[in-house]
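Removed from the display is one protein chain of the complex; every other protein chain stays in position.
We call the chains A, B and C, going by the order they appear; numbering starts again at 1 in every chain.
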Amino acid sequence: MNRSACLESLVPHITDQLVVPSVSGQWIWGHLTKEHDGNLLLGSMGNALGVGLGMALGLPHRKVIVIESDGSVLLSLFNLPTLGALKPDNLVVFVFDNEKYSGSRISRPSATAAGTDLAAVARDCGISHAVEVRDLDSFKRESQGALSRQGLGFVVAKVEETLEHRQAERSTADLTENKYRFVRYIERTEGKAVFRGRG
Amino acid sequence: MEPELASKLVNGLKAAGINFVTYLPETRLSQILPLMRQDEFFQLAPVASEAEGVSIAAGAALGGKQVASYMEGTGVFVSTYNLLTIAERFGIPMLLLVSYVGSAADKRNSFLYVRRGTRMIPVLEALGIEYQIVTDGENLETRIKDAVRMMHALKLPVVLLFTGEFTV
Amino acid sequence: MIRYECFEWMAPLIDDHLVVTSLSGQRVEWGHLSNREGNLLLGSMGNALAVGCGLAMALPHRRVVVLESDGSILLSLFNLPTVANLGPQNLSVFVFDNQIYSGTRISEPTATAGKTDLEIIARGAGIEDAVTVRDLETFKKAALPALTGSGLNFIVAKVEESRGHRKIQRTNMDLLENKYRFVRYIEKTEGKPIFLGRG
Partner (left out) sequence: MEKDVAQKTAAALKGAGIDFVTYLPETRLSRILPLLEADSAFKLVPTSSEAEAVTIASGAALVGKQPAVYMEGTGLFVCSYNLLTVSIRVGTPILLLISYVGSMADQKNSFRFAPTGLRTEQQLRALNIEYQIAEDPAQVETQLQNATRMMHALKQPVALLFTGAFTL
């Protein structure tokens, strides 16, 4: 299964969700959903789950989508018990597991290549609906289900390694500029102030 | 500075894309000025104070120029306010070409310069401004390109402190 | 004459001008009357004229308007000879001279309340097109060509101290956010990239 194809299948379902991509697919996603002000660019590993969880807890009526990778989830595996314990019902996590550290110039296998089953780990942590999918139709079914229902979603998508993200057009918006865009979008859609203090 | 080193420095700036330079003349690197003036690639802005050297460069950067401000080390103290209120607070990518007077490797060092030299690094560090010390022409083009890449990556001023062979 | 009424008259005349303001009162009033992407609200003293000069040199086909105050100009008087000799033909400098440091809690007179005449200093520095105006009609007459024509203009507007800005809701757009908005506007209208370096 191809990650870009999965991401493309999500695009038509994006309306007012808040989306936090980890390093995996961030450029592809950013390019596919250029106009969506609710994308937060993090640009680092091991942070997207935590930040997405904070958003989900802070805005319980908004759907939050986290786009993770195997390497990044492994770097912050301690997020899973916390997620399982808090069970925010407005958070959907997609983990694109290519079993590789493929951002590195020479790809090296991650622990999931050796048998670590992230969906099973998630289930053992109390994320009871965690599933693993291996083909695009299953991904579409599970992802659309997770996006439309209330409840904590956790979909591990087993994908092949591709290097197409290296060709993806990258935004010149840095993390600070993206933060302003994101926060002003929250202020606009929620009708409340996020930035405080007077000018 | 030997004429050869001066052209190496100017060529390095050009190769790194610097095309707008504000300056207040000083001694040590001054041979770069006629070289830049001869070359249409550079837009030059002579100023009366390093304070406005920084602010004018900031305006040009916001207008799309790749900017440098050339000054003597003392100019860093003169422009501290502008570095902080404009360059740092707005986050302006800007290369500061500073002749590092009063540094250990300054070939013209004397009691006149040494005090301002020894306070240079503490002040840059207090301002949180990245700097590199350049003592000779080795890999000069690369070092300038590195600094320009850094200033764009940080969207902040980056300082090159020239001493050693540049102060001959 | 008060500054606010001058601003009210000026605001609708701003088209694709780039407007740079100095500190508090100006920043607050102008930001309130004109929420344009071409505004750069600096919020510090002694910088607006120099920043505006740099902008004017970098974009010689765009009109740059600098809104200064007496206190701010006095802090960087060395700008005047520099600007005169650089001679950008697309720069209009307005100095709203209320003869007072009125940002301070207790207003103290500036040098222009004493013997100092900014118009004469500007002329002496080499800015030939320098005038002083003392009422709104004269202000309009001097300001209209400065906003619509060409050249390097320097208009000293003698105004009364007013504290109207203290009642205006201040923007919470900070300097970084303002920079991103301003730069993206220049990129859009000039069709060239300004922020360099890839994500």
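By definition in this document, a contact is a pair of C-beta atoms (placed from the backbone, for glycine too) under 8 Å apart; a residue touches a chain by one contact, two chains touch by 3 or more.
Everything quoted here is computed from the prediction, not taken from an experiment.
> Considering the whole complex, which of A:V20, A:V93, A:A119 or A:V133 touches the chain not shown?
A:V20
> Among A:Q26, A:N79 or A:S110, which residue is in contact with the omitted chain in the full complex?
The one listed residue touching the chain not shown is A:N79.
> Spell out the interface residues on subunit A facing the chain that's missing from view.
Residue positions of subunit A that touch the missing chain: 18, 20, 40, 42-44, 46-47, 49-59, 62, 76, 78-79, 81-82, 85-86, 175-176, 178-179, 182-183, 186-187, 190, 192-197.
Here, only the chains that are shown with their structure count from here on.
> Measure off the straight-line distance from the CA centroid of subunit B to the CA centroid of subunit C, and report it in whole Å.
28
> Counting only residues that touch at least two other chains, what does the list for subunit C look like?
Correct list: 176, 193, 195-197.
> Multi-chain contacts in subunit B: which residues touch at least two other chains?
Within subunit B, residues 91, 155 contact more than one other chain.
> Under the stated contact criterion, what part of subunit B meets subunit C in this complex?
Per the touch definition, subunit B meets subunit C at residues 17, 20, 22, 43, 45-49, 51-52, 55-67, 81-82, 85-86, 89-93, 149, 152-153, 155.
> Give every residue of subunit C touching subunit A within the complex, in rising order.
Listed in rising order, the residues of subunit C that touch subunit A are 27-28, 31, 43, 170-174, 176-177, 180, 193, 195-199.
> Using the touch rule from the top, collect the residues of subunit A that touch subunit C in their complex.
By the definition above, subunit A touches subunit C via 27, 41, 43, 170-174, 176-177, 180, 193, 195-199.
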